[in-house]
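A protein chain is absent from this complex, but the other protein chains hold their places.
For subunit A:
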Amino acid sequence: MGCSSSLPDRSTGRLGGLNVSESGGVVDAKNLRVKLVLLGDSGVGKSCIVLRFVRGQFDPTSKVTIGASFLSQTIALQDSTTVKFEIWDTAGQERYAALAPLYYRGAAIAVIVYDITSPETFTKAQYWVKELQKHGSPDIVMALVANKADLHEKREVPTQDGIDYAEKNGMFFIETSAKTADNINQLFEEIGKRLPRPSST
């Protein structure tokens, strides 16, 4: 008897699954599921941001990410929708960019991270923005994240530069610190709010 009732559920799930594989993932209006990819130069704190967000931990000596690593986390927004982030944290070294398309293809969100103490990483962030504009999904939501905000005395990239660049490219900008957990949850909540809702389309 149980079988008959669960049957329609499964079939809708299947159709949903087909959609997900194409557009990065939505389940229904109240429960969103999105693929998010973190990009940025090596050592800017991509893995730390994810670990802070998912596990609430910070390890100053976290290990090098090879290829990419995956974590997921669900948050509830104020309008009582839930968003399940499927986060791909990619390797930062330049040559691993060859593999990045594997991970950002089909992603609904790209979080591009730089380190406020290193102008070089800001340049690299701009490279990633261009790369995604060329090759990412056209409706990808991009966020520019200035990490290591706790090291403000060593700051070399002014906040305004980040804001300006983000504005010019239609991105969402935020300064975070994985170390102090500053703005980490806000980053993901803001992204959640900006997601295209299936009901509106």
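For the reader, a short list of remarks on this structure follows.
Basically, a contact is a pair of C-beta atoms (placed from the backbone, for glycine too) under 8 Å apart; a residue touches a chain by one contact, two chains touch by 3 or more; residues count from 1.
Operating definition for what follows: contacts and distances are computed from a predicted model.
Comparing "Exosome complex component MTR3", "AP complex subunit sigma", "Ribosomal RNA-processing protein 42" or "Rab-GAP TBC domain-containing protein" against the UniProt entry of the hidden chain yields the protein name "Rab-GAP TBC domain-containing protein".
From the set A:A29, A:A76 or A:L99, the residue in touch with the chain omitted from the display is A:L99, counting the whole complex.
Here one chain is not drawn; of A:S62, A:T117 or A:T159, the residue touching it is A:S62.
In the full complex, subunit A contacts the hidden chain through residues 3-4, 7, 10-11, 13-15, 17-18, 20-22, 25, 33, 35, 42-43, 59, 61-72, 84, 86, 88, 91-93, 95-96, 98-99, 101-103, 105-106, 131, 134-138.
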